[in-house]
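All protein chains of the complex are present and in place, except for one that has been dropped.
When the chains are written out, they are named A, B and C in that same order, and each has its own residue count from 1.
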Amino acid sequence: MSNKVALVTNVTELAGLACARALLRDGFTVVCHDAKFGAADARSAFQRENSGLNASAEVEPENLVEDTLKIRGHIDVLFSNDVFAAGTGPIEDISVQQFRDTIEGLMVIPFRLCRAVVPQMKARRAGHIILFSSAAPLMPFPYFSSYCAARSGATNLAVSLSKELGPHNVQINAVLSQFMHSEKYFPRSLFKDGSPAAEFLKVHCPLQRLGEQEEMAELVAFLASGKCNFVNGQLIPFTGGWPSAASFPAKID
Amino acid sequence: MSNKVALVTNVTELAGLACARALLRDGFTVVCHDAKFGAADARSAFQRENSGLNASAEVEPENLVEDTLKIRGHIDVLFSNDVFAAGTGPIEDISVQQFRDTIEGLMVIPFRLCRAVVPQMKARRAGHIILFSSAAPLMPFPYFSSYCAARSGATNLAVSLSKELGPHNVQINAVLSQFMHSEKYFPRSLFKDGSPAAEFLKVHCPLQRLGEQEEMAELVAFLASGKCNFVNGQLIPFTGGWPSAASFPAKID
Amino acid sequence: MSNKVALVTNVTELAGLACARALLRDGFTVVCHDAKFGAADARSAFQRENSGLNASAEVEPENLVEDTLKIRGHIDVLFSNDVFAAGTGPIEDISVQQFRDTIEGLMVIPFRLCRAVVPQMKARRAGHIILFSSAAPLMPFPYFSSYCAARSGATNLAVSLSKELGPHNVQINAVLSQFMHSEKYFPRSLFKDGSPAAEFLKVHCPLQRLGEQEEMAELVAFLASGKCNFVNGQLIPFTGGWPSAASFPAKID
Partner (left out) sequence: MSNKVALVTNVTELAGLACARALLRDGFTVVCHDAKFGAADARSAFQRENSGLNASAEVEPENLVEDTLKIRGHIDVLFSNDVFAAGTGPIEDISVQQFRDTIEGLMVIPFRLCRAVVPQMKARRAGHIILFSSAAPLMPFPYFSSYCAARSGATNLAVSLSKELGPHNVQINAVLSQFMHSEKYFPRSLFKDGSPAAEFLKVHCPLQRLGEQEEMAELVAFLASGKCNFVNGQLIPFTGGWPSAASFPAKID
């Protein structure tokens, strides 16, 4: 068993599993969290299907970190894979409670995770934190105000924490996703040739395709590798070149 | 009484009063909110000392807007003057409850205000929203992670809401303050010649002085004036040129 | 004659004339430059049609500034209204000479103007420089690489010069235009109801209209006014909320 320990949250969501596998490949002992893992059979099913990965029974951030530290001794890498299905619509149709729930899922959870892993990283003068966030706030689509505000707040955690963690040799960055394939949010069926979604990508994403979870996993693995720690406190968009637009239909200045 | 109505929140905090006066000067009927105005004597004292300004008894965002609409008929301008004394320190010393309170004060309050004023602005195809926020997230000082995250989230509201409000001819922008004079946060006594704070300003703020509340008031009045509505969905730093740094003490590339 | 002197370049281009008039209204003696003003009859025609504005015969930046200083004694405000009809197309179709010419028009000219006006501003500890630039680099349209690179370089002048000029109480900012009406670049005829250009604006500009030169003039006049000098070293987009995009045609994360 490797001496390098990585913690991946929400492992069954988005690129969580791909990232866990890439970290395992790169020599990490990988502890996986998921909302479903409170149930013993979900944990054992996950471990059966994903040889080498470890499912934790702890669901709450503080318990998860405490339990992992007890069993593994330390945490080298935290990949906070935050996700929340925020309500969308005109601001007057989003309830205040929906906004608070979105903030809880996208800002408070990574704050709690960082808060829990930081002390032992500072003590060991080593550690990498990678926050999964969204590039949506860079050019918000209409009707995503609560989602974009919460993601923007979370994203800034990477920047602001980098200032206090850097002197302890702990690195923190955020990856900002847009148009990454997932069956829940950007399923392939939606992007069949000629579909409105495919046409949208052609206009707004220079690469004219979805991002792959394996590409995200390589990015996360790179940031976790320790090969280039001088990239610190940064937001790295994973967007294929979005935001972009078709040429203006006439000569412009 | 003018037919143009402006709502200013937290009027006794920061540049609230200066902004309210500038809007009054420019012909607005100005309705002022403050946490203290739940008490009748605080309201009457405020009105006695600030002839022409109106103190509302309503403290909660929704009630404040509803009451103002009942009395004034409509709201043309919302200046959401958000302020909250966030705890500072290493992330492990900030409690989760402190983070939630900071978010409540800096993100949820402006969300609730926007949510409440927007429907009548859309219906009338006219309105200006100006969010007061901080420039701190642009280059966070160490130990301000909860504050910067919350301010960053709030700031993005101006950007994301601009996308859905623009087609209804409602403008929204945010002003991002750093080093604005106030006796509570940046008192003049702190910046006496030769003091550490004054030396800090000399190095980090090109104008080498505090910003004045009257300057902020002119900026807010300009954005509220309707003279330049094409500035929309923007974040306007009010920082004297901060962030900045002394020259590197040797030739660099 | 006012003691406050403003210099406006390329006065017959874009919002140059509207800005000159707004500065005149606000009490400035306004000296106007234009490429055409080398010819005496162009100057006299301009002055006849624009009572109160002064046309300079000097075309080169250094001569223009020197002559203005000789006649007016000092310059309080420089509005560097830079414009250049850059070639567009795939990078392999833009010649190196075209790129150099674009840079000369959009970067070297404002550099020369700043260089020439700065010494007397520093000596007097007063002055405002406003660079007209484009918001295009914020989300470049395809095939505008030489234009966007040059504009981006020019825009950064406002930021970088603010760091050295601030301690001398000289302010510099840039206004970044996109979709401002002008008969040369964004003529009204192009945006008739139902036209491709009008449809483009509906999708990509939240306000769904062109910006007006009078709005730009108010912004420039505000920055020149001295009422809010603490806005310094900033880039202020004048875009109606662009960049923006239609909602993604399905639920997204």
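Note that in this section contacts are C-beta pairs under 8 Å (C-beta built on N, C-alpha and C of every residue); 3 or more make two chains touch, one makes a residue touch a chain.
If you're wondering where the values come from, they're calculated on a predicted model, not measured in any experiment.
J.: Can you say which of C:79, C:144 or C:248 touches the chain missing from this structure?
T.: Considering the complete complex, C:144 is the one touching the chain left out.
J.: Looking at A:58, A:199 or A:218, which makes contact with the chain not pictured?
T.: Selected residue, touching the omitted chain: A:218.
J.: Using the document's definition of touch, tell me which of C:21, C:163, C:181 or C:204 contacts the absent chain.
T.: With C:21, C:163, C:181 or C:204 as choices, the missing chain is touched by C:163.
J.: Which chain B residues would touch the chain omitted from the figure, given the whole complex?
T.: 14, 83, 85, 88, 134, 139, 141-143, 182, 184-186, 190, 196-197, 200, 204, 243-253
J.: Touching the hidden chain in the full complex, which residues of chain C are there? Just list them.
T.: Chain C touches the chain not shown through residues 90-92, 94, 96, 99-100, 103, 107-108, 111-112, 114-115, 118-119, 137, 140-146, 148-157, 159-161, 163-164.
J.: Identify the residues of chain A touching the omitted chain, counting contacts across the whole complex.
T.: So the residues of chain A touching the unseen chain are 162-167, 169, 171, 180, 202, 205-208, 211-212, 215-216, 218-219, 222, 225, 227-234, 236-241, 244.
Keep in mind that, in the parts below, only the chains that are shown with their structure count from here on.
J.: Tell me, please, which chain's centre (mean of its C-alpha atoms) is farthest from the centre of chain A?
T.: C
J.: Can you compute the centre-to-centre distance for chain A and chain C, using the mean CA position of each chain? Integer Å is fine.
T.: 41
J.: Using CA atom averages as chain centres, what separation in Å is found between chain A and chain B?
T.: 31
J.: By residue number and range, which residues of chain A touch two or more other chains?
T.: Touching at least two other chains: 141-143.
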